[in-house]
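This is the structure, below, for whatever I ask next.
Of the protein chains in this complex, one is absent; all others appear in place.
As written, the chains take the letters A, B and C, and residue 1 is the first residue of each chain.
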Amino acid sequence: MHDLLPHISAQLTNVFGSIPYFMPEIYLTVLFLVVLITDLIFGRRSVRLCKIVACTGLLLVLFKDLQQVALILDGDHVIFGSMLLLRRSTVFFKIIIDLLSFILLLNFTWDDKLKGHPKGISDLYTISIASILGLHLMAMAINLLSVYLAIEMVSVASYLMVAYRSETALSTEAGLKYVLFGAASSAVMLYGISLLYGFSGSIDLLAIVQQLPNVNPVSVSFALVLVLIGIGFKLSFMPMHFWVPDVYQGAPTPVTAYLSTVPKIAAFALLVNVMPLFLFSADWKGIDFGILLSAIGIITMIAGNFAAVLQSNVKRMLAYSSIGHTGFALMAVVTFNVQGLSSLTYYLAVYALANIGALALASYFSNIVDAEDVENYKGLGLKYPAASVCFVIILISLTGIPVTVGFTGKLFVFSAVYSAYEQTHSIWLMALMITGALTTVVSLFYYLKIPLYLFLKRTENAEVASERSYNLLVLAIVISFLLVLLGIFPNSILKYL
Amino acid sequence: MITLTDFLLVGALLFCTGMYMIVSKRNSIQVLIGIELMLNAAILNLVAFGKYDKLNNGGQVFALFAIVLAAATTAVALAIILNVYRRYKTIDPDEIKNLRD
Amino acid sequence: MSSLLPYTDTIISYTIAAVALPLVASLINFCLPVKSKLAGWVSTLAILLGCVFSAMVFAAVWDQQPQHVQTMWFTIGTTKIFAGILLNNLSVMMLLLVSLIALPVHIYSTAYMKYDDRYSRYFTYLSFFCFSMLGLVVVDSLVLFYAFWELVGFSSYLLIGFWFTKDKAVQANKKAFIMNRIGDIGLLSAIIILFAKFHTFDIATLFISDNLVFKSVIHDGLWISASGQIPAVWQYVACIGVFMAVAAKSAQFPLHTWLPDAMEGPTSVSALIHAATMVAAGVFLLGRVYPLFTDSELTVLAVIGCFTAFMAATIALTQNDLKRVLAYSTISQLGYMILAMGVGAYGSSLFHLATHAFFKCLLFLVAGVVIHEMQHIKEENDLDIDPQNIQYMGGLRKKLPLTFIVAVVGSLALIGIPLTSGYLSKDGILIQAFEWSEGRSAWLKLIPAGALFTSWLTAFYVSRLIVKVFFGEFRLLKKYPEIKLHISDGGWQYRVPLILLAVCSLFPLFSLNPFFYEKAWLFESLKPAEFMARENIYHTIIPIGVNILSVFVIYAAYAIYVKQNTFSFPQTGFFYRLSYNQWYLDKIYRKAIVKPILGLGKTCFWFDRNVIDGLIHLIERTSRMVASLTAWSDKHIVDGFLHLMAALVQSIGNFARKFQNGKVQYYLYSMLLIVLVLFILKILI
């Protein structure tokens, strides 16, 4: 006690000084409590109310995020005793996360299957708000403790969301697989963290980075790889991707949309934050993480895209494709430079937008004609032209064909990697680019499968379902419009990144 | 004097026992116990090194957080396992494979 | 970069208006109900206004200072990407040409598609196509160029498969799509290489004002320019890429096969896209990136163009499907344009592009009328015939007089008979090809010879077509004597476009002097600076030689196809009637001239039967062989390649999927095992 007495006031000043930089998160915490209380007071009839509260609250948080843009003009801020870091890229990641989360929260009640959940979905709002708080922490964490805590927070929330429809077998099965895989990964990660702490005597990333060169490189590599497993579990890159198809398929569709986008963005933000751990000087004798990540990226792209070709369930196919996209985004990470970072942000944002659109349409078709498999999409294109055209646009964007924003996203990543390649002439970057181009072609095969079934295959039954999910349709139209618009004017976003 | 390496070795043994459990046990609850073992191995490491971090207590505080988080995860996992038992009448992870390629 | 002339802004806004109007029309039509008849007029009005704007732009820019404006589009890293509009002679010519051709086609379509269930969709697509094509010709950046290139392909894809309930249309659609993708890959790689080499996408900087490409040289296996040097192989790859794109879009060997199949689309679409505009995009691309090609690469172009022209012409000889014959003739004519590019006749190539657009569009619209009427007969009498098969036609000139006249004009232009526009442009190509081959190796002399021969073949198949359709007896009537015919040229929506295009196919639009192609104003503005004046013998010999022989060939065709069953001239014979109706009173004239001519005709006929027919059969057999060879390679090599790819993808996919057996512990095991192996390797090594 006496050792710390002199520091207490300084520490407290630090804490109070940090609060202005922490406003969105404080709002989120309050929002969490408000939603929770609304849920408790109004019980099962509170779905609408919870939704309204959660969405308005999130808009407020978004507003606070935007205010933070002004705060970072004078440089980076380390807050709460080196727990969190607020910097330019973090703020943008947070804005993207909140925007997408807002769409996703709206989306929850639009899926008939999830809406029909007998226990009501107001708890889902509580859980997802807590999860968004975790995502915020993840995007800012620069301390092993905050990293671990944030990952766990998001993970626990995700387990709950996946298993949420407890009345269906598939949802619980997905939940079981997810929780076992996730808990095991986080245990492995914690072991790695404990070793890192042991090797450096600190849980602060910057202090660790300074200490690590004094330790045996192989040991350090081992600890780092174990930490990477925990992050990789959230990012779902090879070999931590095995859970993805099962979980995405089993989870309720809006939850799949949630899982496949925002945690991924936050995890990339986290990976960027902890990147200093993986950068070593040239005479480093341990594992070269640049090469390791490149190899992982290549294998992930191949595994995801090639396996997707053979899928018939739409959600499962999108799951594999999201693995492929992770591999592609990793490509931007391994450039280790600013341009790579901004292209990564852009790519992730547009990927997430398109993926939400695709899953919203999957929800839409599941609502109106109970179609889960590509086979069931036969001939729907003419009966539901608007939705089908949107689907095509969204898939074109996911593939990365021009005029849509997916193309510019891929182009930025490629150009970032290429400029890095021109400096380093690393064969791995070249291999990444080649794999990226190749798998983009491969992805055409499975993405085009959906339009193929929608428009070119004939179907016998001609009836048109009367009940329609207009909300989802509007969402899809807005998203596809955005995708095209941003594709034509890429600078409108890019100049801020 | 008990060296740090001794603690680390004990931790390593526990970790590998836990790992054995998570890949081999035919019962989700035992898999969960395996995970707890792995967590405990990590906590042991943290505590052992924490001895040399008197001022910041990094290791010990981390250990506390890890214990609490383990409790939360376990609670969630058990809730899910119970639901799985209701639907499948088994909690053998190997038997629960409706979702597959 | 932009010019400071005061009217620049006006010109640019006119250009934008011309390009954007069809897009607006397309969007409006998309919102209209499917069967709304308003759609046709919206599109037509848009293209009409576009045409006016294009004409104003054309008048302002033609032979004047090129206009170039651009604005910052976006930044990648430190590279700024600009977007803008580049107007020079080439692009304003294309701008005007496309809108000018599109206008009659739009008018025609309002009648032609009248009874279609998806009338407004058709115009949505058609306007969208016009927008993409117009955009393509004015943009200044290779990136935008590529985007519009894709859009052109996409809209053509929509239109070919417009009747997607027909299985053949879907197949044709797929084929066109795949072939065009191959070309797109080529174009994309060429663009990337150019960007890597010169760090800009700007067409003006690359090829026109700074002409970086032209200033770069290939030396010692390196491609050198001010911005650095890279291995010369990239230059070849870029050229191959461009060529792939050209070959796919402009249907050159070996990527031509999609075009004849693309005739499954509505005929008006064939007229606009697959005859006049889209297929010209490849030639236009060549025109844009012309400085990229070195001399030897141009020779390759010439060889391929010549071969394509020849091959397509031989195939056209034996086709019975009306549109198919025209499709092959299109391929053949595109071959001429590529050939012209290859021999350095840059101006002639583009000139031919312009003239060809008019007369080929005309011929397709004629085909549309004929097919429409045949379809009408078919439906009215409930016959089981193919309305496109020329074997069933004949003698239609009496039923469709206007169609017949314009068809003859179009055909003569296609053959290249004097007084037509085709004569001006095509003979220019032939003459320059001969000039080019001067002093080159004997093998290269085959190129102009081949082109010359092809032009006779052209004369033959075109005459055959016309004769079979319009002359002789109506063969269908012979087969089913009881059928009734209620056919006519159609309403003004048919007549006006036909007349308009027919007038444009004659010489006055292009040159006041009907015989010398050098005098055509279009050519004069496009020709290279060091153009050889009219000084050598070719300028006289070739036109005369070509045309005299062409006339014989036309006659031969006539003789074969009208009179094939009789040796004496029946009363319906052309010369017979000619003499009876006009020269009957003049016995001397008849005895002195007609008899010898008839005698000559007989000799010719004998010659035909024994020599030309033999030749034709030989050619036919050869072309059949070529065709089956192509089919075989399609089936075994291309398909085999695709199957191999599919199998490869499948096996990799299956490998990745093998891990997904649904058992979560297995997943964990795999994950841990991979980490373990990594470390065992790390520790041991």
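What we mean here is this: a residue touches a chain if its C-beta (ideal position, glycine included) is under 8 Å from a C-beta of that chain, and two chains touch if they have at least 3 such contacts.
Rule of thumb we're sticking to: contacts and distances are computed from a predicted model.
S.K.: The complex has one chain missing from view, so what does its UniProt entry call it, picking from "Molybdenum transport system permease", "NADH-quinone oxidoreductase subunit J", "Amino acid/amide ABC transporter ATP-binding protein 2, HAAT family" or "Monosaccharide-transporting ATPase"?
M.R.: Record says "NADH-quinone oxidoreductase subunit J".
S.K.: Report, in label order, the displayed chains that the undisplayed chain touches.
M.R.: It touches the following shown chains in the full complex: A, B, C.
S.K.: Which positions on chain A touch the chain that was left off?
M.R.: Those residues of chain A that touch the unshown chain are 1, 3-4, 7-8, 11-12, 14-15, 29, 32, 36, 39, 43-44, 80-81, 83-84, 118-119, 123, 126-127, 130-131, 133-134, 137, 145-146, 149-150, 152-153, 156-157, 159-160, 163-164, 166-167, 195, 198-202, 211, 214-216, 218-219, 222.
S.K.: For chain B, which residues touch the unseen chain?
M.R.: 1-10, 12-21, 23-27, 29-30, 32-34, 36-37, 40, 43-44, 47-57, 59-61, 63-65, 67-76, 78-83, 85-86, 89-91
S.K.: Suppose we count only contacts with the excluded chain; which residues of chain C make the list?
M.R.: Answer for chain C: residues 669, 672-673, 676, 679-680, 683 touch the chain left out.
We take it that only the chains that are shown with their structure count from here on.
S.K.: Between chain A and chain C, tell me the centre distance in angstrom, where each centre is the average of that chain's C-alpha atoms.
M.R.: Chain centroid spacing, chain A to chain C, equals 48 Å.
S.K.: If you average the Cα atoms of chain B and of chain C to get two centres, how far apart are those centres in Å?
M.R.: 70
S.K.: If you look at chain A, which of its residues touch at least two other chains?
M.R.: 176-177, 180, 184, 188, 245-246, 307, 310 - these are the residues of chain A that touch more than one other chain.
S.K.: Which residues of chain B are in contact with two or more other chains?
M.R.: Residues 22, 31, 93, 96, 98-101 of chain B each touch two or more of the other chains.
S.K.: Within the complex, which stretch of chain C touches chain B?
M.R.: So the residues of chain C touching chain B come out as 657, 660-665, 668-669, 672.
S.K.: Note which residues of chain C are touching chain A in the complex, please.
M.R.: Per the stated touch rule, the residues are 72-77, 79, 146-147, 150-151, 164, 170, 649-650, 652-654, 656-657, 659-660, 662, 664-665, 667-668, 670-672, 674-675, 678-679, 682-683.
S.K.: State the interface residues of chain A toward chain C in the complex, per the touch definition above.
M.R.: Within the complex, chain A touches chain C at residues 176-177, 180-181, 184-185, 188, 218, 221-222, 225-226, 229, 239-240, 242-243, 245-246, 286-287, 302-304, 306-310, 339, 401-403, 408, 411-412, 415-416, 419, 442, 445, 455-456, 489-491, 494-495.
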